[in-house]
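Structure first, then comments.
Excluded from the complex is one protein chain; the other protein chains are retained at their positions.
The first chain written gets the first letter, and so on, giving A, B and C; residue counts start at 1 in each chain.
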Amino acid sequence: MIIVMQPEANEEMIAGVEAKILLHGLNVHVSRGTERTLIGAIGDERKLDPKVIESLPGVERALHIVKPYKLVAREWHHAQTVIQVGNATLGDNAVCVIAGPCSVETDEQMLASAAAVARSGARMMRGGAFKPRTSPYTFQGKGVEGLTMLKNAAATVHLPVVTELMDVRMLDTFLEKGVDVIQIGARNMQNFDLLKEVGRVDVPVVLKRGLSATISEWLMSAEYIAAGGNHKIIFCERGIRTFETAYRNVLDITAIPVLKRETHLPVIVDPSHAGGKAWMVSALSCAAVAAGADGLLIEVHPSPVNAWCDADQALSPDEFSVLMKKLSAVCTAIGRTL
Amino acid sequence: MIIVMQPEANEEMIAGVEAKILLHGLNVHVSRGTERTLIGAIGDERKLDPKVIESLPGVERALHIVKPYKLVAREWHHAQTVIQVGNATLGDNAVCVIAGPCSVETDEQMLASAAAVARSGARMMRGGAFKPRTSPYTFQGKGVEGLTMLKNAAATVHLPVVTELMDVRMLDTFLEKGVDVIQIGARNMQNFDLLKEVGRVDVPVVLKRGLSATISEWLMSAEYIAAGGNHKIIFCERGIRTFETAYRNVLDITAIPVLKRETHLPVIVDPSHAGGKAWMVSALSCAAVAAGADGLLIEVHPSPVNAWCDADQALSPDEFSVLMKKLSAVCTAIGRTL
Amino acid sequence: MIIVMQPEANEEMIAGVEAKILLHGLNVHVSRGTERTLIGAIGDERKLDPKVIESLPGVERALHIVKPYKLVAREWHHAQTVIQVGNATLGDNAVCVIAGPCSVETDEQMLASAAAVARSGARMMRGGAFKPRTSPYTFQGKGVEGLTMLKNAAATVHLPVVTELMDVRMLDTFLEKGVDVIQIGARNMQNFDLLKEVGRVDVPVVLKRGLSATISEWLMSAEYIAAGGNHKIIFCERGIRTFETAYRNVLDITAIPVLKRETHLPVIVDPSHAGGKAWMVSALSCAAVAAGADGLLIEVHPSPVNAWCDADQALSPDEFSVLMKKLSAVCTAIGRTL
Partner (left out) sequence: MIIVMQPEANEEMIAGVEAKILLHGLNVHVSRGTERTLIGAIGDERKLDPKVIESLPGVERALHIVKPYKLVAREWHHAQTVIQVGNATLGDNAVCVIAGPCSVETDEQMLASAAAVARSGARMMRGGAFKPRTSPYTFQGKGVEGLTMLKNAAATVHLPVVTELMDVRMLDTFLEKGVDVIQIGARNMQNFDLLKEVGRVDVPVVLKRGLSATISEWLMSAEYIAAGGNHKIIFCERGIRTFETAYRNVLDITAIPVLKRETHLPVIVDPSHAGGKAWMVSALSCAAVAAGADGLLIEVHPSPVNAWCDADQALSPDEFSVLMKKLSAVCTAIGRTL
């Protein structure tokens, strides 16, 4: 850690900072420049909170030099992690497409969805049984019954399933029902008790980025899961909140190369929630793959107009089929497979 | 709801929208303008999801006309709600100051804090027993033991307590320990299962605004609580996330007059978390009260330099005492009491 | 325009709004719903400012139904516009790469840059002679002399040039020097007097998006240029400002499909300024082309480490050559040429 002293800091203040650093078991190095005195704290700086140092008299700023995350960092684990889920893989040369409806509605809808996404080459199936809705007065999901419907439909096409866990009390049920991949939604990215619990199980986790989460905070949330022992974590970029109102969220395409550099874990993209409109999905999907994403999470519904939620963002089976052909060509261009 | 059709929409498309509206039990009114056809859906539009309509062929946009919230809206409940907690009130002419340390550390620290905040005129005491921390490697709070320490300390000065509930499984413990006001933190503002549970109990709730939550989403989260039967909700503005990096968050002062107009529930401000530095707290507190806030949530620690978390943002007892005198003058200037 | 009245609006207030609309030469249509009265203003609503209506007693909101831009809108000009600059084209099936250094430094640097970018297939050359710098104490560009150096270097490889105009008083000099495409920088996107002046000349304009400009504001700035008679406008997305601090700006990839739908004018992307680091340029360039961009504006310097500004974001000639091969493959995959 580097501590920048205020220009008017005196010797007593400098000594106070030194004492605090030594108290935490780190060593001290003082450097007197022309305009500022700098103090270096040498050792395991993760033990030292910058805010504690910044509260001391005479301190202008305290800066961490090393990253606060470790288990998820590529710096500490150079090899790319590949996560196997049934026959699907995440993090290797194949781009993994996960598709299905926003929410589980009926057995018919789920069976039709499963057939459609499998036919076009999806490797996993998605579908929400528990829905985080802004309004308490809208459809909240089919619940436990929905988990069964999702598993049954996916079984007919031999695909593993991904579905969102919102309430920590439902984790055992998810395990009993055989959910293959647990999704933590954007609104729960910093629900630390939930992260701790999924960190204790041996099921892969898709960790969606919070609407205004920084890359660093997102990596720290993954660190919560990893710290519990579960290292099967998949990052999912789904658009961030900005000042722009012409579309729901801004897909942060830069996050892909940056995460691929910072972490050894797979990175996927949800183009459906990012843009919020079905007609944007094709361009955003191609961009995500071209930028290096390891997978996509796409909403497909047998009849989008009749979907019970997010009707405007789901692709029809035909649209999905066209998109998969386009994605296949982009994958080839960059030396990957679909 | 108003539906704006695309300029090239034909009669068949218009008929399709009409059919969908009638199916939901609303009436239809079509208006053909010079550049666009508009369709009005007349009736209880809360039943109709704009996304469903926007997925129909030929539709450009669908706009809700009425607000999506009802129980918390001043439009439906004109009189200001006053919430009584022990001897303290929130929402009447008196500005209620809630103060105490960021986290519960030791009995000594809590007793000293209680004495200090009560002496200067605080009406409630705050203190975190469960701490939402970005990193899994930092202090996570004293837990249940901390609740006891908080209650014991506050009892010596006869103040009710406010403390944060992060995990739904802890709600019963909060009730057993006699927590007077439950705080829902910024990161859990859209943890809908947690909102539903606190909606079922008869304890006032401080609902902090999410870091990038809109006013509308915040009101909808309150609506979740109110829909469960608990109408004792206190909004707490604590700064929003923007592009600015010179301070932690931007205190959204405009939210105060806007919320006071939109809802009948009390609105308070947390100047300590917003700015993130102790030296900013005085200016932000005075501004919040001058803008019409019903209360403040201020961090005070007997020895800020030794605080276990957020050491740089707590006021010392002396600083808090000076601030309370200043606030008292501002209250008088605007016709309120402290 | 649709005017939503407040629930408590009375007949007198409704009549007041009607009178104001009629005064502006539009017709009125009143619709009384269950919770709100709506008033429609029928006719050329561009004559009516929503703010004027919102200032009237009893009005809750006034909403424009049609888009405020016209000359640049695809709604009014369906065919895609193709802009010819020397042998290069923008807006047709070929993706146009414009490359060169951030700033013009020396004749040697410019000649080496020109040779490098032409060799790898760039269709135009870029280079800044006037530099908008945050600090008055840093290099401000070579000025008029730089324009000559840029033109001379580009002439050796028969490429047209793009360079930024910051000061309206320099426009005549730009024309005399034969600048082929005038760039309006992000900081000047709403410098309306500058927009008006470049609207009066017959030289294509690259209009960069402001750091926090909405799509609508950006289109309106183009409308300023078009209203003067110059319809040769090229939109350039260069990253927007958000809360994220891990990279300079967030490349708004969604803006590409959205602009391609809203306007008939070409859309290009500047991946160098967006990410701010040379190692991000390849991923962002591929993503931009895959999302449908008509061109790219890339920084290339013969020796990035020695560049006088933005040294960390320029590609070396070798890196640029590798990128062009990759882009060529992506173009083929989506049915375009490079």
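Throughout what follows, a contact is a pair of C-beta atoms (placed from the backbone, for glycine too) under 8 Å apart; a residue touches a chain by one contact, two chains touch by 3 or more.
The shown structure was predicted, so the numbers you read here are calculated from the model rather than taken from an experiment.
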item	value
Option touching the unshown chain, where B:Val28, B:Val157 or B:Met280 are the choices	B:Met280
Residue of C:Ile98, C:Val267 or C:Ala307 touching the missing chain in the full complex	C:Ala307
Touching residue (missing chain; options C:Glu105, C:Glu223, C:Glu237 or C:Glu319)	C:Glu223
On chain C, residues whose C-beta touches the chain left out of the figure	46, 49, 51-52, 54-56, 68, 132-138, 166-169, 187-188, 190-193, 196, 211-212, 217, 220, 223-224, 227, 241, 277-278, 304-305, 307, 309-314
Absent-chain interface as seen on chain A, which is shown	2, 4, 7, 29, 31, 33-36, 38, 40, 42-44, 63, 65-66, 75, 212, 241-243, 245
Interface with the unshown chain - residue positions in chain B	212, 214-216, 240, 242-247, 250-254, 256-258, 261, 274-275, 279-280, 283-284, 286-292, 326, 329-330, 332-334
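Note that only the chains that are shown with their structure count from here on.
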item	value
Centre distance in Å when chain A and chain B are each reduced to the mean of their C-alpha atoms	26
Distance between chain centroids, defined by C-alpha means - chain A, chain C (Å)	31
Centroid spacing, where centroids are CA-atom means, of chain B and chain C in whole angstrom	39
Contacts with two or more other chains, residues of chain C listed in rising order	212, 242-243, 245
